[in-house]
Structure formats: C-alpha cells, structure tokens
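Every protein chain except one is present and positioned as in the full complex.
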Amino acid sequence: MQSVVLLVSALLLAPLYSAMILKVKAFFGGKKGPPLLINYYTLIKLFKKGSVYSTSTTLIFKLGPLVSLCTAVMILLFLPIAGHPPLISFNGDIILVIYLMALARFFTIAAALDTASPFEGMGAAREAFFPIICEAALFMMLILFYILTGELNLAAYFAGAQPLGLWQSAGAPLLFVVLALFIVMLTENARVPVDDPATHLELTMIHEVMVLDHSGPDFAFIELGAFYKLFFYATLVARLLCPWTFDVPLLDLIFFFGVLCLVYMAIGVTESVMARYRMDKVPQFVLTSFALVFFATVITLEFIK
Amino acid sequence: MQPFFLSLLIISCGGILPLFLWRRPLLMRGAGATLIAAGSLLGLVDAARQLYAPVAVTATVDLLNTVPITFTSDSLSAFFLVAIFAVSGLTAVYSFHYMDKSDHAVRTAVHYLFFSLLIAAMALVVTADDMIAFLLCWEIMSLSSFFLVVYSYEKEQNRRAAFLYAVFSQVGAMFILAAFGVMYACTESFAFAGASGMPAAIKLLVFILAMVGFGSKAGLFPLHIWLPQAHPAAPSHISALMSGVMIKTGIYGIIRLYAILEWHAPVLGQIVLAAGLVSGVMGVIYALGQKDLKKVLAFSSVENVGIILIGMGVGMIGVSAGKPIMAVLGFAGGLLHVLNHALFKSLLFMGAGMVLHRTGTGVIDHLGGLIKRMPITGTTFLIGALAIPGLPPFNGFVSEFLIYIGAFNGIALGKTNFVLSLLAIVGMALIGGLALAAFTRVFGIVFQGEPRSPSAQAIEQGPTMLLPMIVAAAACVVIGVFPTAFLTMAIQAVEPLQLGYGRIPLTPFIQITATITRAAVVLFAVFLILLALRKLLYSGKTVTRSGTWGCGFTQPSARMQYTGSSYAASILAFFKPLVPIEEDHPPVIGRFPVKTHYQSRTRDIAEHQMDRLIVKPVLFLFDKLRWLQHGDIHLYIGYILLAIVVALFFV
Amino acid sequence: MMDPVDTLLAMVLLSVLISFGSSRLPALIKVIAFQGVAVSIVPLFMGHEMTWGGIVFTLATLMIRGIGIPVYLSRAIKKVAIHREVEPVVGYHASLLAGLVLIVAAIYVSPKFNLPVGKGYILLLPSAITLIVAGMFLLMARRNAIAMVLGYIMMENGIYLVGTTFSMRAQHIVEFGILLDVLAGVMIMAIILQNIKKTFNDVNTTLLRTLKE
Partner (left out) sequence: MVETIILIPLVAGILAFFLPRTSGRLLLVLTGAVHLVSSVLLWIYRPEALLNDYFAVTPEGLLSLIVISLLFFLIAIYTRSYLEAAEIHAEHVFAGSMLLFLGSMTLVTLSDHIMVMWIAIEATTLASAPLIYTHRSGASIEATWKYVLICSVGIALALLGSVLIALSMDIGNVDAPMSFSSLTQVAGRLDPLWLKTGFIFILVGYGTKMGLAPMHTWLPDAHSEAPSPASALLSGVLLNCAYLGIFKTNKIMHAAGLGDFSGTILMVFGLASIVAAATFILKQTEYKRLLAYSSIENMGIIAFGTGIGGLGAYGAMLCLIHHSLIKSSLFLCSGNILIGYASRAIEGTGQLAKRMPKTFVALFGGFAGISGFPPFGIFFGELFIIIAAFRAGHYGAVSIFILSICVIFAGFIKHIIRISFGPSPSTIRMEEQPTMIWPQYVLLVTSVVLCFWMPDTLYETIRLAVATIGGGI
C-alpha cells in the first residue's frame, strides 16, 4: 500500500522536481524564473490543445509519445522509492528496466524519423549513439553491484538499508559510481553538458529536435515521460548519495525527498556553470562514466580480496 | 523417425515436381511451394512432438557396402529441426508470389529443386550421427545453397558472391574434415560416440579445427566475408532460409561437437565466448555501416551468431566451473536465440524481399516512406526490428535476458572467467545498443519519411508473401510474451549435451520466464491505460495535418532528408579503427558553392586483411611458380632427371 | 690382356665424347650408329650362354641400329632439307668438358654399387651410366630435334647395356622391347619431325615453345 502511495506521489511530483532545475538556473542567471508549478501549467495547457500532424507521418509518430510515457511509468513500477520495496521486483528486473528504456528510445527515434525532417534525423542519430555508451556504463555498474550483493534487482541495491551496505562493502570507490550515474543521468535525460534543452538552434539539439513536430497531448506525454525518467535516475542517485535510513518512517520519507531535491538542484547547478560540449566531445564525456565504474569495479575487486 | 523421413520425401517431391511442370509457371510454383510447405509442417509437428516426449530415434543406411551411415534424432536435433522446418515452411509459402516476376521458368523450377534439397540436407545434417553422414549432408547443403546464391547470375557481383561462398564453404568443410580426421585417427571409428575418450590435447585440436570449419558456415567474424555478399545475391526467401537456419547448422556443429567430446575444460567456453564477442560486436558495427538493406541484415546475422555463441560460451564456462544454473541458462538462452533469430531474421529478410521485389532496389538511401504503401510489410518489419535488438516484449529479449542472467552468474568466478563474463555482459549491452541504432536506421530510412527516389513509390502485393511475415511476426510476439513453453523446449534440447546433470529441473528457469510474462502483461496494461487516456484527451479535439516543420526552410525536398549513411556516420567514426571508411569528396574550392559529390564506403577489415595476408601472398607465390611450365622441352627433360636424382637420395 | 668387352666399351665412351663435340648432324648420326653397333655386340662377348634365337635377335638389333635407323634419319634430313647444325644450348667445349667429368664420375661411382654380376668388366657399369646420362644431356643441350632424337637413342643404348649384360633373365624381352621402342619411337619421331619441318620450316625446337603457362 505504501508503495502504491509512493508511486502515485512520484507520478504527481516528478514535474515539480523538474521545475526546480529551472528555478536554480534562473537563480544563477540572476532572474526570478518561472513558478515552481510551471510544468503543471504547461501540461494542462497541452492536454487542452488539439494536434497538428505532419503529412509525412504515420501511426508510428503517434506511438512514439505513447510508448515513451508507457515505459517511463513502467520503470517507476520497478523503482524502490524512498527505500520502500517497489511494486514489482524480480531477479533481473534491472535488465528489463534498461531494455524498456531502450524500447522508449526506439520509438522516440522512429517517431522522429517518421517526419522526414533532416533535423529530426540528425537528432535521432545522436539519440541512437550516446545512450549506447550509457547502457554499457549501466551494465558495468550492475556488475559491480552484483559483486557486492550477489543480487540482480533494483530492490536489492536501493531498498531499505541496502545502499548503506553497498558503501560498507565497496567503500570509497562507490563515489566514482555516484559520479558515473550522475553523468549517465545527464546524458540519458538530455541535460547540459550533453544536450541543451534551452538552446535555440535545432542543429545543436538532441532530444528537443526529435520532438519538434509533436504537439498537444502527444507532446504532453513526451514531457511527462521525460520527467519520470529523470525522476527515476535522480532517485537512484539520491539513494546512493545518502544511504542512511532512520527508524522513523516519516523521517525517512522527508529525508529522501529532501535529498532528491538536492540532486535536482545539483543538475541545475551543473547546467548553470557548464556549457554544452561540442558534439564530437560528447562520446568522450559519456565514456568517462564507463571508465569511472570500470575503475571502481577493479578497485573494489582488490578491496574485497 | 518415420514422419521425419516422410516429411523429407514430401519436400523432395516439392523440388522434383516443378522440373516437370516448368511450362506452366503457376502450377509449378504452386506445386513446389505447397509440397515444401506441407512437408515442413509435417516435419515441424513431428520435431515439436519429439521435444515434448524426448526419445532418441535412429535410422541406419548402408553405404558402399562398408560404411553404415546413421541418423539419430535426439532433443537437440529436434530443437534445430523445429527452427529449420518452421523457417522452411514460411519461406516456401513466401516463394510462391516472390518468384512470380521471374521470366526464367526453368531456372525457377531448378531453384525449387535446390531449395528442397537444401532443406532436406539441413534436416539431415542436424540428425547425422556419424562423420560420413554428417559430411555427406553438409556438402550437399553447401552445394545446393551455392546454386541458390548464384540464381541471378547475370550480375557480376552475384557471381563474385557465389564464388566467395563456394570457397568459404569448401575451406570450411575441409577444416571440419580435418577435425574428423584427427578424431578418426584417435578412435578408429566413424561414429561420433567414441570421441569422448580422446586425450585432452587432441580434443582441443579437434575443437579448434571444427570451430574454424563451422565458424565459416555460421559467419563467425573473420570468416564471415561470404555472408554479406551471398545474402543480397540470393532470392530473398533463400536469404531468409540461409540466414535464418542454414548458418545455424554451424552453431549446431559446434554445440554437437561439444556434446560429443564431453570435455568440460574452461578453455572451450573461453574460446567460444571470445569468438562470439568479436563476432557480435564487429557484426553489428558493420551492419550499421552498410548501404544495402540485405547487407545490413546479413551483418546482423553475424552479430546474432555472436550472441548465440556468447550464450553457448557462458554455458560452457558454467559447466566447467560447476555452476549448473549458469550452464543451463547459457545453453538454453543460446539455443532459444537460435530459434528467435531464425524467426525474426527470416521475417526481416522476407520484408526486405518485399521491398526489393516491389521497388527493385535494396539501397537504403534510395528508399523511404514505404510503410504508408506497405502497411503489413512495414508493421511486421517493425516487429522484427524491435525483436532483433532484444527489446521487450519481443522474443529477442527473452533469450538475451537468459544469457545475461547466466553471464551474471559467471561474475563470481575466478579471474579469466570473471573477465570473460564481464566482457560478455558489457559486450551484449554494446551489441544491443548498436543493434538498436542499426535497426532504427533501417526501419526509419526505408519505411519512414518520404520516398527518396521514384522507385520507392511501390505498393505491397502478393498474399502468400504477406502471410508468412504475419505468422513470423506473431511468433516473435508470442515467444516474447509467453516464453515458458519455448524455454522448456530449449532446456529439453540442453539435456543431450551430457552435462552430467541428469534431468534438468524446470522450476528455477520457468520462474524467470514467468516474470517476463508478468512484466509483459503489466506493460500491455499500462499501455492500454495510456492509450485510453490518450483517446480521452483527444476526444472532441481538432486534429489537422500539415507539412513537417522545416526549421525555417520553406521548401524541404525528399532528398534533404537525413540519409542512412549520415545517420550511421558518427557512430562509425567512434569505431574508426575497426571500420575503415573510405570517403570520396572534392575539397571545398572558392567562395561560392559549386556542384559537388560525396561518397563513402565502409571497407570490411576482415576481407581486407585476408586479402593482404593470405590471398595476395598465395597468388604471388603461385604466380612465380608458374614459370615452371615455360614451354621449353629441354628443361622438361631436366625435370625428369632431377626427379630421378632427388628420388634416388631416398634409397 | 685387353678384354674385348672393355675394348668395346672404351670405344663407346669415346663415342660419347665425340658425339658431344660434333657439330654436324650427319657426323652425329654416324657416331650414334657406331655406338649402337658396339653396344649391341657387347653381350656376345660376355660369355653368357647363347641360344640361336638369341643370336638371331642380337643380329637383328644390330642391323636395325647400325644401318636401319641411321639410314632412315639421314634420308629424313635430306628429304626435308634440315639444317645440318645441331644448334647447341651448351657449347661444344663445355659439352666435352661435361662429358669428361661425367665419365670420370661414373667410373668413380660405379664400384660403390658393389654389383655381383659383371664383376670382371670394369667399364660395364660406368659405360651404362654414362650413356644414360649423356643421352639425357644431349636431349637437354641440343636444340635441333634430330639431335634430340639421337640423344634419346643414346639413352636407350645405355639401358640396353644394362638390360642385356647385368641380367640374363630378361635379355630377349628387353632386347625386343628396346627394339620396338627405338624403332617405333624413332619412326614416330621422324614423322613428327617432318611435320615440324613442314609447319615451321625448321626443326629448331625453340619454335616449339608456344604451349606454356
């Protein structure tokens, strides 16, 4: 029951958290920034609208937003929020989660290519490329976690006191993992320095250019999906970063959502202080995450011995 | 065994009958397709039945008075038979309309002959129980598929493809023969049964020789060169058959040999796993770089053979390390991927065949927007393209999932096996991501967007071509959502491998597939809810259509679309040392744009190195030796004297 | 005392040297004819038991080798107006030197074979070896086709020597065989020679080098 409540709250809160990034950026820019509920306003506005479809598009174009939101909700089902066991959990569920995100990617790309727009094709090509390295890094993390716990599901890593256990057995190298996960999060969610959602030139975009032609509720679905995905990653980072649990459930909850807030703000800070990388530098940046986890794994192996 | 031979007989009739009917093309194709499909169906049912009630059945034929050749069907054979007959049946049906354009009636009739021969030979290869029977059927398989590859011989590149294929087949067969020779030297018997008693060093030699031989048929990476050439050359249903199941006979050879040798040393698993990794990663990178639709699919076969071998390797390592769960997961995952790949690859080839058949071109960058005029082809192709990178809830995911879990079991092992398991996992992740890129590229460029050339305006036709695609696509979904029954089949097939586990308990493995089914059901549920939500949101809204937003360009043309080449360019650049790219474009001159051109081509590094290191030196050496026959009789007589003198030294 | 066999063989060896040095075809034919006669009568002096049939056979051989073939070849030369030059690949002096080395080597090598038969005759084995190798030498070192045929005959002479003197067992059949061989072989070759001449207007075998890789 608690899990369901948490899931619902996650579904509802995710847009709010994303708005926090905007707030932080505005703060760094010396501006007031949009209200914290801006994302809800946008979503409602979009839900109210109709859509314009390109004549080039087909059914797949409409499937894109649907599938990406669908998978985003799916992965939240597997996510242990605030240390509570997730709704669904089984041996190997994390592999399914990674592949579900790939499924979403497939449809986002397919929807982009459906429009026959050269810009969207360009974005799609990038979208197809960078996550490959992310996936490798994620699997590398998985290997490390598997060494530490001997389990292969999200709950075993992030539920309850498990993250603390990870720290206890791996120690300092886990810092690398947190950093790597942060990089993967930035990449997968199209944040600076990989992608700049606020840029004005389509040529330099990745994710935003792919959804140029979506409008109305379809576009709302995409936005929502993006919020959930970011929420998923941010939760993982938050749990790893502050693994402590208290015996008081309410305190746990508050602590978790507080840390989550910090993670979102960290994203905002990163976006504010960094510039977007040149496209050909991005693979190196993403590869760093892989290298970090690999390094951490090697050290941990020695450490355990 | 009886229904098995009956099915082969029916299939053979489907090959022979068209030879007499070639004056009436419709009847000819009908007879061929129907009989082959019927025979395959019978064989499929029989093989599936055998998988559920596994009993080894044997038949022996005496040959040349002295050499008895034996065919035995155990559950491993039956599993491969299921894949073979399933794909054969589908492709046979498909051929009925696919071959209708051909104005060469006799050639089509001959094509049916070799088609049926190929199916029969494949079925016999996987049931062969001694060296002679195996080689006999193996060679017939190579020969008949050669004729199918050379079907459209008018084109220079097809002739070259057939040449390469023939050479690789023969060299591969020779390696297999050598492996058998070494075995025979040890056991003094043509039967496979006695091979387990050989010394370890001999077993290793046999395995490596056979690995080269079978690898060249399976399209293992450095030996794959024939594959991307032969598949585009053959008619599409033949490509489907060859890529779907024929190359799997190589896999069968490797796994059968493993069972025969009964040698559970870690080195075998390490070899297989390493070979699989190289093949998988290189295959998919090259798939990304191809311009021809069928070549993409061909290289993707190289990749999938790699994945299968990774599974087998994981299994072998599991056996050697004494981890039954890992072993069974690896083998079962690999075997299941054999079936899965057979299904989605034949589906994709049939889709490609429809494209080729209707538009007349297989060049990706000349196509586009086909899904609008080919809805069924497009949709089924989409399912294939989703299944092949292993996305849930399709069948590719199931087998890869099993292999992943198997490989994770290997993480806890000692140094070498740990590193290999790690590489297997990361490699599969990499392969999955790249395959996704490769197939979004193919699907996106070929079926989506706008037509890039006038020939891409074609529509789909031919119900017998559409039906097999629908069936195959449905099978992909069914296996993806309800994998339990198929995993049971695969585990049955693992049992004859002599792993020493006796009857393998099904429960721990069925649990895994049950969770997949559960997750798939949840996924569908969420999807349906969201679909309903979307319906609700759109009810009563105005939906209009307009041109694509051109980012400021007011008159975008179809030629301005992103091409397949540019789509792949940045990924290929990342893997540059492995994929040499040749580019041809003039430098920019002057301030104003002038007419220019750009061409790029990926060069197969294996082909290049093989040419440089083997072909060129051999040719050079033999070219020099040709001087010997220089036409002067005086020296010829000198040779005789020389021969005498040299031979006299032996006395 | 000079044994008649060794005397004959010494002359045979001499004929080898002369044949190596001779530049004109008619002379070469005569030398080979002499050699054939000499070799043919060697068995008569060997002290083997002779049947009448054997003697007749030997005489027939003698006639054919000494008279039949030389005459036939000479006529062939005249008839088709063949060049009288033997056209060496290896020069005459070098050939002579090679011949000398060959004879010395053969004499040096022969005792090592340690043959129990034909013990008394020192030159028997060396001559045989010399003839065979010298025949092949002529085959290799002369461009004129007739000279090559003569080389072939010389080789057959060597084999004849081996066949008739070392082993009595197969003597007649060897004689018969060689006779057939030489007779038919030479005739066929002569016919071919005529055709070569007709086709190429020369019998220089350098023209016969078109079939090659």
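Chains here go by letter, A, B and C, matching the order in which they are written, and residues are numbered from 1 within each.
Here is the rule we go by: a contact is a pair of C-beta atoms (placed from the backbone, for glycine too) under 8 Å apart; a residue touches a chain by one contact, two chains touch by 3 or more.
All figures in this text were calculated on a predicted structure; none of them were measured in a lab.
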Left-out chain, listing which of the shown chains it touches: B, C
Hidden partner chain, touching residue among B:L6, B:V57, B:L143 or B:V363: B:L143
Residues of subunit B (touch criterion as defined above) contacting the omitted chain: 63-67, 106, 131-132, 135-136, 139-140, 142-143, 150, 153-154, 159, 162-163, 166-167, 170-171, 174, 177-178, 180-182, 184-185, 188, 618-619, 622-623, 625-626, 628-629, 633, 636-637, 639-640, 642-644, 647-648, 650-651
Residues belonging to subunit C that touch the chain removed from view: 115-117, 132, 136, 139, 145, 148, 152, 155-156, 159, 162-163, 166-170, 173-174, 176-178, 180-181, 184-185, 188-189, 192, 195-196, 199-200, 205, 208-211, 213
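The rule we apply is simple: only the chains that are shown with their structure count from here on.
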Reaching subunit C from subunit A through chains that touch each other, fewest steps: 2
Farthest chain (mean CA position) relative to subunit A: C
Pair exhibiting more inter-chain C-beta contacts, A-B or B-C: A-B
Inter-centroid spacing, subunit B versus subunit A (mean Cα positions, whole Å): 36
Subunit C, residues touching no fewer than two other chains: none
Residues of subunit C defined as touching subunit B within the complex: 89, 133, 136, 139-141, 143, 148, 205, 208-213
Residue ranges of subunit B touching subunit C (in the complex, touch as defined): 626, 628-635, 637-638, 640-641
Of subunit A, residues touching subunit B in the complex: 47, 49-58, 60, 66-67, 69-71, 73-74, 77, 88, 90-93, 95-96, 98-100, 102-103, 105-106, 109-110, 112-122, 124-126, 128-129, 131-133, 135-136, 138-140, 142-143, 146-147, 150, 152, 202, 212-213, 216-218, 220-221, 279-280, 283, 297
